[in-house]
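Just one protein chain is left out here, and the rest sit where they should.
Here is subunit A:
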Amino acid sequence: MKPFRYVRAHSVEEATAAHAGRAASRYLGGGTNLVDLMKLGVERPETLIDVSRLDLDGVEEFSDGSVRLGATVRNSDLAAHPLIRGRYPVLSQALLSGASGQLRNAATTGGNLLQRTRCPYFQDLGKPCNKREPGSGCGARDGVSRDHAVLGHSAQCVATHPSDMAVALAALDAQVELRGPQGPRTLPAAEFHRLPGDRPDRDTELDHGELITGVVLPSSAAGLPSAYRKVRDRASYAFALASVAVVLGVEDTRVRTVRIAFGGLAHRPWRALRAEEALVGQEPTDEAFLRAIDTELSEAEPLRDNAFKVPLARNIACDLLRHLAAAPAAPTS
(Lines give C-alpha, C1' and ligand atoms only; values in the text may rest on other atoms or scores of the structure.)
Protein backbone atom coordinates (compact mmCIF):
# COMPACT_ATOMS: atom_id res chain seq x y z
CA MET A 1 0.00 0.00 0.00
CA LYS A 2 1.20 3.50 -0.82
CA PRO A 3 1.77 5.87 2.16
CA PHE A 4 -0.98 8.47 2.51
CA ARG A 5 -1.91 11.53 4.52
CA TYR A 6 -4.82 11.32 6.93
CA VAL A 7 -7.12 14.22 7.78
CA ARG A 8 -10.06 14.06 10.14
CA ALA A 9 -12.82 16.42 8.99
CA HIS A 10 -14.82 18.20 11.71
CA SER A 11 -17.42 19.73 9.42
CA VAL A 12 -18.85 19.23 5.96
CA GLU A 13 -17.09 22.40 4.76
CA GLU A 14 -13.79 21.20 6.15
CA ALA A 15 -14.23 17.85 4.42
CA THR A 16 -14.96 19.27 0.96
CA ALA A 17 -12.21 21.88 1.34
CA ALA A 18 -9.67 19.21 2.33
CA HIS A 19 -10.68 17.09 -0.66
CA ALA A 20 -10.55 20.06 -3.04
CA GLY A 21 -11.36 17.75 -5.95
CA ARG A 22 -7.79 16.38 -6.01
CA ALA A 23 -7.65 13.21 -8.08
CA ALA A 24 -5.93 11.18 -5.36
CA SER A 25 -8.11 12.28 -2.40
CA ARG A 26 -10.73 9.93 -0.98
CA TYR A 27 -13.31 10.29 1.76
CA LEU A 28 -13.19 7.57 4.42
CA GLY A 29 -16.43 6.23 5.91
CA GLY A 30 -16.34 2.90 7.71
CA GLY A 31 -13.48 1.84 5.43
CA THR A 32 -14.91 -1.63 4.85
CA ASN A 33 -14.69 -1.26 1.07
CA LEU A 34 -12.05 1.44 0.64
CA VAL A 35 -9.44 -0.17 2.92
CA ASP A 36 -10.09 -3.52 1.26
CA LEU A 37 -9.47 -1.99 -2.19
CA MET A 38 -6.36 -0.16 -0.95
CA LYS A 39 -4.91 -3.50 0.19
CA LEU A 40 -5.60 -4.90 -3.27
CA GLY A 41 -3.95 -1.90 -4.93
CA VAL A 42 -7.16 -0.96 -6.74
CA GLU A 43 -7.38 2.29 -4.75
CA ARG A 44 -4.18 4.30 -4.21
CA PRO A 45 -5.14 7.50 -2.40
CA GLU A 46 -2.59 10.12 -1.41
CA THR A 47 -4.94 11.66 1.15
CA LEU A 48 -7.77 10.16 3.16
CA ILE A 49 -10.34 12.56 4.57
CA ASP A 50 -12.08 10.80 7.43
CA VAL A 51 -15.74 11.82 7.39
CA SER A 52 -16.95 9.01 9.66
CA ARG A 53 -17.27 11.25 12.73
CA LEU A 54 -19.08 14.12 11.03
CA ASP A 55 -22.25 15.20 12.72
CA LEU A 56 -24.33 13.37 10.10
CA ASP A 57 -25.21 10.33 12.18
CA GLY A 58 -28.88 11.06 12.87
CA VAL A 59 -32.18 9.75 11.54
CA GLU A 60 -34.66 12.63 11.66
CA GLU A 61 -38.26 13.10 10.70
CA PHE A 62 -39.49 16.26 8.99
CA SER A 63 -42.92 17.83 9.48
CA ASP A 64 -44.02 16.65 6.01
CA GLY A 65 -43.43 13.06 7.12
CA SER A 66 -40.23 12.49 5.14
CA VAL A 67 -37.24 11.01 6.94
CA ARG A 68 -33.60 12.03 6.54
CA LEU A 69 -30.82 9.51 7.06
CA GLY A 70 -27.42 11.06 7.77
CA ALA A 71 -24.49 9.93 5.64
CA THR A 72 -22.54 8.55 8.60
CA VAL A 73 -25.32 6.53 10.25
CA ARG A 74 -23.98 3.00 10.54
CA ASN A 75 -25.86 0.34 8.58
CA SER A 76 -26.68 -1.63 11.74
CA ASP A 77 -28.14 1.41 13.51
CA LEU A 78 -30.18 2.34 10.45
CA ALA A 79 -31.63 -1.17 10.14
CA ALA A 80 -32.58 -1.15 13.83
CA HIS A 81 -34.10 2.33 13.89
CA PRO A 82 -37.80 2.18 14.88
CA LEU A 83 -38.81 4.70 12.17
CA ILE A 84 -37.16 2.58 9.49
CA ARG A 85 -38.43 -0.76 10.80
CA GLY A 86 -41.95 0.60 11.17
CA ARG A 87 -42.40 2.68 8.02
CA TYR A 88 -39.82 1.44 5.56
CA PRO A 89 -39.36 -2.27 6.35
CA VAL A 90 -37.88 -2.86 2.88
CA LEU A 91 -34.86 -0.73 3.83
CA SER A 92 -34.29 -2.43 7.17
CA GLN A 93 -34.59 -5.86 5.54
CA ALA A 94 -32.22 -4.96 2.69
CA LEU A 95 -29.57 -3.74 5.13
CA LEU A 96 -29.87 -6.82 7.32
CA SER A 97 -29.54 -9.13 4.32
CA GLY A 98 -26.12 -7.65 3.51
CA ALA A 99 -22.63 -8.34 4.81
CA SER A 100 -22.21 -9.36 8.49
CA GLY A 101 -22.91 -7.88 11.92
CA GLN A 102 -19.31 -6.66 12.19
CA LEU A 103 -19.34 -5.02 8.75
CA ARG A 104 -22.74 -3.38 9.26
CA ASN A 105 -21.47 -1.86 12.52
CA ALA A 106 -18.74 -0.06 10.57
CA ALA A 107 -20.41 0.61 7.21
CA THR A 108 -22.01 4.02 6.67
CA THR A 109 -24.93 5.17 4.49
CA GLY A 110 -22.60 7.15 2.22
CA GLY A 111 -19.99 4.43 1.91
CA ASN A 112 -22.58 1.75 1.23
CA LEU A 113 -23.95 3.73 -1.73
CA LEU A 114 -20.44 4.16 -3.12
CA GLN A 115 -19.09 0.65 -2.60
CA ARG A 116 -17.53 -0.68 -5.78
CA THR A 117 -18.43 -3.77 -7.76
CA ARG A 118 -17.32 -7.19 -6.52
CA CYS A 119 -16.35 -8.24 -10.06
CA PRO A 120 -13.24 -10.41 -9.44
CA TYR A 121 -11.49 -8.99 -12.52
CA PHE A 122 -11.94 -5.47 -11.16
CA GLN A 123 -10.25 -6.55 -7.92
CA ASP A 124 -7.31 -8.29 -9.64
CA LEU A 125 -4.61 -5.94 -10.94
CA GLY A 126 -3.32 -8.74 -13.15
CA LYS A 127 -6.52 -8.83 -15.22
CA PRO A 128 -7.93 -6.43 -17.82
CA CYS A 129 -10.78 -4.25 -16.57
CA ASN A 130 -12.26 -1.17 -18.21
CA LYS A 131 -13.67 0.05 -14.92
CA ARG A 132 -10.33 0.01 -13.12
CA GLU A 133 -8.20 0.88 -16.14
CA PRO A 134 -10.20 2.39 -19.01
CA GLY A 135 -9.30 0.87 -22.36
CA SER A 136 -7.69 -2.29 -20.96
CA GLY A 137 -10.63 -4.54 -21.88
CA CYS A 138 -13.19 -6.46 -19.86
CA GLY A 139 -12.04 -9.72 -18.32
CA ALA A 140 -15.51 -10.81 -17.36
CA ARG A 141 -17.27 -10.54 -20.71
CA ASP A 142 -15.61 -13.67 -22.06
CA GLY A 143 -14.53 -14.96 -18.67
CA VAL A 144 -16.43 -16.25 -15.68
CA SER A 145 -19.64 -14.21 -15.72
CA ARG A 146 -21.99 -16.07 -13.42
CA ASP A 147 -22.32 -13.16 -10.98
CA HIS A 148 -22.55 -10.48 -13.65
CA ALA A 149 -25.28 -8.39 -15.25
CA VAL A 150 -28.21 -9.49 -17.40
CA LEU A 151 -29.71 -6.01 -17.93
CA GLY A 152 -28.26 -2.72 -19.15
CA HIS A 153 -24.68 -3.93 -19.63
CA SER A 154 -22.39 -2.73 -22.39
CA ALA A 155 -19.59 -4.11 -24.53
CA GLN A 156 -17.19 -2.39 -22.12
CA CYS A 157 -18.51 -3.66 -18.78
CA VAL A 158 -20.92 -6.28 -17.44
CA ALA A 159 -20.48 -5.64 -13.72
CA THR A 160 -23.30 -5.48 -11.18
CA HIS A 161 -23.68 -3.06 -8.29
CA PRO A 162 -23.32 -4.98 -5.03
CA SER A 163 -25.33 -2.86 -2.56
CA ASP A 164 -28.56 -4.23 -1.11
CA MET A 165 -29.37 -0.92 0.60
CA ALA A 166 -29.25 0.96 -2.71
CA VAL A 167 -31.90 -1.35 -4.19
CA ALA A 168 -34.31 -0.52 -1.37
CA LEU A 169 -33.55 3.21 -1.70
CA ALA A 170 -34.31 3.06 -5.44
CA ALA A 171 -37.68 1.43 -4.74
CA LEU A 172 -38.47 4.04 -2.08
CA ASP A 173 -37.86 6.98 -4.46
CA ALA A 174 -35.24 8.26 -2.04
CA GLN A 175 -33.19 11.38 -2.78
CA VAL A 176 -29.43 11.49 -2.25
CA GLU A 177 -28.14 14.77 -0.80
CA LEU A 178 -24.73 15.92 -2.02
CA ARG A 179 -22.40 18.76 -1.12
CA GLY A 180 -19.65 19.85 -3.44
CA PRO A 181 -17.43 22.90 -3.79
CA GLN A 182 -20.28 24.42 -5.86
CA GLY A 183 -22.82 23.89 -3.09
CA PRO A 184 -25.56 21.37 -2.36
CA ARG A 185 -27.69 19.38 -4.81
CA THR A 186 -29.88 16.28 -4.69
CA LEU A 187 -30.22 13.31 -7.04
CA PRO A 188 -32.91 10.60 -7.09
CA ALA A 189 -31.45 7.37 -5.66
CA ALA A 190 -32.78 5.47 -8.69
CA GLU A 191 -30.64 7.68 -10.97
CA PHE A 192 -27.63 8.02 -8.70
CA HIS A 193 -25.88 4.94 -10.08
CA ARG A 194 -25.17 4.79 -13.83
CA LEU A 195 -25.30 2.19 -16.53
CA PRO A 196 -21.77 1.43 -17.76
CA GLY A 197 -22.10 2.51 -21.43
CA ASP A 198 -18.69 3.54 -22.65
CA ARG A 199 -17.69 5.03 -19.28
CA PRO A 200 -17.65 2.04 -16.92
CA ASP A 201 -15.06 3.85 -14.78
CA ARG A 202 -17.93 6.05 -13.58
CA ASP A 203 -20.16 4.12 -11.16
CA THR A 204 -22.39 7.07 -10.26
CA GLU A 205 -23.38 10.62 -11.20
CA LEU A 206 -21.38 11.94 -8.23
CA ASP A 207 -18.76 14.50 -9.20
CA HIS A 208 -15.29 13.83 -7.87
CA GLY A 209 -14.94 15.58 -4.52
CA GLU A 210 -18.67 15.75 -3.84
CA LEU A 211 -19.65 14.50 -0.40
CA ILE A 212 -22.82 12.55 0.33
CA THR A 213 -24.40 14.25 3.32
CA GLY A 214 -27.62 12.27 3.63
CA VAL A 215 -30.52 10.45 2.02
CA VAL A 216 -34.17 11.57 2.23
CA LEU A 217 -37.00 9.04 2.20
CA PRO A 218 -40.24 10.61 0.95
CA SER A 219 -43.40 10.23 2.99
CA SER A 220 -45.25 8.79 -0.03
CA ALA A 221 -43.88 5.29 0.58
CA ALA A 222 -44.14 5.42 4.38
CA GLY A 223 -46.26 2.69 5.90
CA LEU A 224 -47.08 0.97 2.60
CA PRO A 225 -46.43 -2.77 2.58
CA SER A 226 -42.83 -3.23 1.46
CA ALA A 227 -40.22 -5.97 1.61
CA TYR A 228 -36.87 -7.16 0.29
CA ARG A 229 -35.99 -10.60 -0.96
CA LYS A 230 -32.49 -11.79 -1.79
CA VAL A 231 -31.08 -15.02 -3.20
CA ARG A 232 -27.43 -15.88 -2.58
CA ASP A 233 -25.10 -18.86 -2.71
CA ARG A 234 -25.19 -19.39 1.05
CA ALA A 235 -27.79 -18.66 3.70
CA SER A 236 -26.01 -15.57 5.03
CA TYR A 237 -22.97 -13.30 4.53
CA ALA A 238 -22.93 -13.36 0.72
CA PHE A 239 -23.73 -10.90 -2.05
CA ALA A 240 -26.95 -11.19 -4.04
CA LEU A 241 -27.23 -13.36 -7.12
CA ALA A 242 -30.55 -11.60 -7.55
CA SER A 243 -32.67 -9.54 -5.18
CA VAL A 244 -35.81 -7.46 -5.33
CA ALA A 245 -37.30 -4.60 -3.34
CA VAL A 246 -41.04 -4.03 -3.63
CA VAL A 247 -43.40 -1.34 -2.32
CA LEU A 248 -47.04 -2.17 -2.99
CA GLY A 249 -50.21 -0.26 -2.14
CA VAL A 250 -53.54 -1.91 -2.98
CA GLU A 251 -56.86 -0.07 -2.52
CA ASP A 252 -60.33 -1.32 -3.44
CA THR A 253 -58.79 -4.43 -5.08
CA ARG A 254 -56.67 -2.28 -7.44
CA VAL A 255 -52.95 -1.60 -7.42
CA ARG A 256 -52.61 2.11 -6.50
CA THR A 257 -48.87 2.33 -5.86
CA VAL A 258 -46.17 -0.07 -6.91
CA ARG A 259 -42.40 0.29 -7.01
CA ILE A 260 -40.09 -2.53 -7.91
CA ALA A 261 -36.28 -2.51 -7.99
CA PHE A 262 -33.97 -5.42 -8.74
CA GLY A 263 -30.49 -5.98 -7.35
CA GLY A 264 -27.75 -8.22 -8.69
CA LEU A 265 -28.95 -7.83 -12.29
CA ALA A 266 -27.34 -4.62 -13.49
CA HIS A 267 -24.68 -1.94 -13.01
CA ARG A 268 -27.21 -0.07 -10.90
CA PRO A 269 -30.32 -0.95 -8.92
CA TRP A 270 -32.80 -1.74 -11.70
CA ARG A 271 -36.08 0.15 -11.30
CA ALA A 272 -38.70 -1.94 -13.12
CA LEU A 273 -40.64 1.04 -14.48
CA ARG A 274 -42.30 -0.93 -17.27
CA ALA A 275 -43.59 -3.53 -14.85
CA GLU A 276 -44.82 -0.78 -12.52
CA GLU A 277 -46.67 0.94 -15.35
CA ALA A 278 -48.28 -2.34 -16.39
CA LEU A 279 -49.56 -2.95 -12.84
CA VAL A 280 -51.03 0.39 -11.78
CA GLY A 281 -54.83 0.21 -11.84
CA GLN A 282 -54.85 -3.57 -12.30
CA GLU A 283 -56.19 -6.19 -9.95
CA PRO A 284 -53.29 -7.67 -7.99
CA THR A 285 -53.55 -11.17 -9.44
CA ASP A 286 -50.80 -13.73 -9.98
CA GLU A 287 -51.28 -13.43 -13.74
CA ALA A 288 -50.97 -9.64 -13.69
CA PHE A 289 -47.77 -9.86 -11.65
CA LEU A 290 -46.25 -12.47 -13.94
CA ARG A 291 -47.15 -10.53 -17.09
CA ALA A 292 -45.74 -7.29 -15.72
CA ILE A 293 -42.45 -8.83 -14.53
CA ASP A 294 -42.03 -10.72 -17.82
CA THR A 295 -42.49 -7.46 -19.71
CA GLU A 296 -39.66 -5.97 -17.70
CA LEU A 297 -37.32 -8.94 -17.94
CA SER A 298 -37.93 -9.51 -21.66
CA GLU A 299 -35.09 -7.08 -22.37
CA ALA A 300 -32.61 -9.20 -20.41
CA GLU A 301 -29.50 -10.30 -22.30
CA PRO A 302 -27.83 -12.96 -20.18
CA LEU A 303 -24.14 -13.75 -20.59
CA ARG A 304 -22.68 -17.23 -21.03
CA ASP A 305 -22.94 -18.22 -17.35
CA ASN A 306 -25.88 -16.33 -15.89
CA ALA A 307 -29.10 -17.08 -17.77
CA PHE A 308 -30.40 -18.57 -14.50
CA LYS A 309 -30.74 -15.05 -13.09
CA VAL A 310 -33.74 -14.20 -15.26
CA PRO A 311 -36.17 -16.89 -13.99
CA LEU A 312 -34.71 -16.42 -10.50
CA ALA A 313 -35.51 -12.70 -10.55
CA ARG A 314 -38.97 -13.37 -11.99
CA ASN A 315 -39.79 -15.92 -9.30
CA ILE A 316 -38.70 -13.81 -6.34
CA ALA A 317 -40.44 -10.69 -7.70
CA CYS A 318 -43.75 -12.45 -8.36
CA ASP A 319 -43.60 -14.23 -5.04
CA LEU A 320 -42.91 -11.04 -3.12
CA LEU A 321 -45.67 -9.13 -4.96
CA ARG A 322 -48.15 -11.90 -4.09
CA HIS A 323 -47.00 -11.87 -0.50
CA LEU A 324 -47.38 -8.09 -0.19
CA ALA A 325 -50.75 -8.06 -1.94
CA ALA A 326 -52.01 -10.27 0.87
CA ALA A 327 -50.39 -8.17 3.64
CA PRO A 328 -52.17 -5.54 5.72
CA ALA A 329 -50.71 -2.01 5.55
CA ALA A 330 -47.85 -1.48 8.00
CA PRO A 331 -48.37 1.00 10.84
CA THR A 332 -47.34 4.52 9.93
CA SER A 333 -45.90 5.47 13.30
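The working rule: contacts are C-beta pairs under 8 Å (C-beta built on N, C-alpha and C of every residue); 3 or more make two chains touch, one makes a residue touch a chain; residues count from 1.
FYI, contacts and distances are computed from a predicted model.
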{"item": "Omitted chain (choose from \"Cytochrome c domain-containing protein\", \"2Fe-2S iron-sulfur cluster binding domain-containing protein\", \"Acetyl-coenzyme A carboxylase carboxyl transferase subunit alpha\" or \"Aromatic-ring-hydroxylating dioxygenase subunit beta\") - UniProt protein name", "value": "\"2Fe-2S iron-sulfur cluster binding domain-containing protein\""}
{"item": "Chain not shown: contacting residue from A:A15, A:V67, A:A99 or A:L211", "value": "A:A99"}
{"item": "Absent-chain contact - pick from A:D50, A:D305 or A:D319", "value": "A:D50"}
{"item": "Subunit A, residues in touch with the chain not shown (by the definition above)", "value": "1, 3-6, 8, 28, 30-32, 35-36, 38-39, 48, 50, 52, 76, 79-80, 82, 85-86, 89, 92-93, 96-97, 99-103, 105-106, 227, 235-237"}
